[in-house]
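To start, the structure itself, in structure tokens.
Only one protein chain is missing from this complex, and each of the others stays in its spot.
Per-chain numbering from 1; labels A and B assigned in written order.
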Amino acid sequence: MVAPQVKFEIRDLNVWFGPAQAIKRLDMEIAANEILSVIGPSNSGKTTFLRTLNRLIELNVNCRVSGAVELEGKDVFRIDAELLRKKIGMVFALPLPLPLSIFDNVAYGVRMHGLKNKDKIKAIAEEALKEAYLWEEVKDRLAESAFKLSGGQQQRLCIARTLAVGPEVILFDEPCSGLDPISTAKVEDAMLKLKEKYTIVLVTNNVKQAARVGDRTAFFLSGELIEVDKTDRIFTAPRDKRTDGYIRGKFG
Amino acid sequence: MKRNPYRSQKIAFALLLLATLLIIVPVGLIVVIIVQKGLPAINWQFLSDIPRQGMRAGGIFPAIVGTLYLVFGAILFALPIGLLAAIYLSEYSKENFMSRIIKLAIVNLAGVPSVVYGLFGLALFVVFFKFGASILSGSLTLGIMILPIIITTSREALESVPQSFREVSLSLGASKWQTIRHIVLPNAIPGVLTGTILGLGRAAGETAPILFTVAAFYLPQLPKSIFDQAMALPYHLYVISTQVPNVDEKVRYGTALVLLAMVLFMNLIAIIIRYKFRRKKKW
Partner (left out) sequence: MRKLKEFIVEKLILICGIASIFFVVLIFLFLLKEGLALFKFVKPLEFLFGKSWYPISEPPQLGILPLILGSLLVTLGAAVISIPIGVGCAIYIAEIAPARSKEVLKAGIELLAAIPSVVLGFIGMVTLVPLIKNLFHLPTGLTALSGSVMLAFMAMPTIVSIAEDALYSVPKSYKEGAFALGATHWQTIRRVLLPAASSGILAAVMLGIGRVIGETMAVMMITGNAAVIPQSILAPVRTLTATIAAEMGEAVVGSEHYFALFAIGIVLFIISFAINVTADLCLHKKR
């Protein structure tokens, strides 16, 4: 077996919000084309970790970062933020369609990146919607407001919107927290399929979801990475007692 | 002696109601009186004719036109600056000393007495820039005066656009300005419009700032360029109420009614826009 290519390398990452430290001395690698699940109780730094990867935390005025995050050997804090975010897509906790039509939502990213050719935009949007398993449901109503879709459809629309930009990595921030079991299953299916083409980092509050879709799973607690390992290993023989406790539902 | 708390509550509430009525009833009366006494004066000639017989007869057309020119001139100047300033405050500035000073400056700008604006316009535009008493000077003066209104309302509108929209747009690799231009602004338009119209209304009703910068006592023809003086409705009302003897009550009330109607109409539109979009809001 060929050693998996490293996508992200994170060394000694620290993140503060004002005086409070949200991530402490984090070292981690993320391989290309894997699904890395990140679990942990709330306020353990999972979402902050995710938002550091695409530098969305820079929107917080009082945030400070030290350490290195490298995407394929390049320091993400030195790449142009727009270029970085084009490569690293993100799906948020709640379905967050933009107040535009279904089509315009999917087309938004590529249009912003300067694509003007209408046929090309159409083709990209269709492709993205298909990849997110939404095409069949919306192909006749592309001009409608995205808010008319159901919650699950909206979340898949958000996935399609992310895919349309052509990312290499997709960050999922508890993407199913607002969805019912059936919609959740659909989103999880989509994720497993996407793995073939993309690297996926999935932050989830749902331990079972991590077990279902993650190749590897990382456990965060109070801003520290407690352990990261193959998912079945984490779930059958965790090395740290705290991991075991969390998975068994003792806290969190 | 023990006071009954419920009785003192009753008395207190009655007094509060009385205070409220002391404001609301006169407001109603003012409007009713002006409408009742002014309406008989309103006819096509009054609205479309120039003032005649030393402003005791004829119409008020030049004053209406002058006010419209001034108001649109003011908006042309204040809207772009005000909107960009609001964007700066809502999207770019951080909570620091600078933004604190800017906000304080806006509060002060809003509080400067209108007659001081008049002095300022006179000193800067009329005398220093040598625009003379002209529509240009008056519009610029009014424009600076309504700047705080436009900035404040636009900023509120921009800030009410959910932060999540910005995050989504940025996460897709859009730049900050693209995000503002394509996501934030379109959703803030109703609020910006409301502020703009309120600003228009304010500019239309103010007299003191235009006294020395543009207003003509009597000018039977329409202004031809922005360097001309112009009549204006509020100043005209002042003139025929205090400076010209023996003006028919009807003409005064009629002028007051036209001015009031103009200002209230703009406010009404602003209220309707605000109400409509508050209901239609999609998030």
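Definition applied: a residue touches a chain if its C-beta (ideal position, glycine included) is under 8 Å from a C-beta of that chain, and two chains touch if they have at least 3 such contacts.
Since the structure is predicted, the reported quantities are computational estimates derived from the model, not experimental observations.
Listed by label, the shown chains that the missing chain touches in the whole complex are B.
Shown as candidates are B:17, B:76 or B:189; the residue that touches the absent chain is B:17.
Of the listed positions B:28, B:54 or B:220, the one in contact with the omitted chain in the full complex is B:28. The missing chain, though absent from the display, is touched by one residue of B:47, B:76 or B:101; that residue is B:101.
Although one chain is not drawn, its touching partners on chain B can still be listed: residues 5-6, 8-9, 12-13, 15-20, 22-24, 26-28, 30-31, 33-34, 80-82, 84-85, 87-89, 91-93, 98, 101-120, 122-124, 127-128, 144, 147-148, 151, 175-177, 201, 204-208, 211-212, 234-235, 237-238, 241-242, 249, 252, 256, 259-260, 263-264, 267, 271.
The rule is simple: only the chains that are shown with their structure count from here on.
Contact residues on chain A toward chain B in their complex (touch as defined above): 54, 56, 59, 61, 81-86, 89-90, 92, 94, 96, 98-99, 108-109, 112-113, 145, 147, 158, 161-162, 165. Of all residues in chain B, those touching chain A in their complex are 94-95, 163-175, 178, 182-183, 186-187, 282-283.
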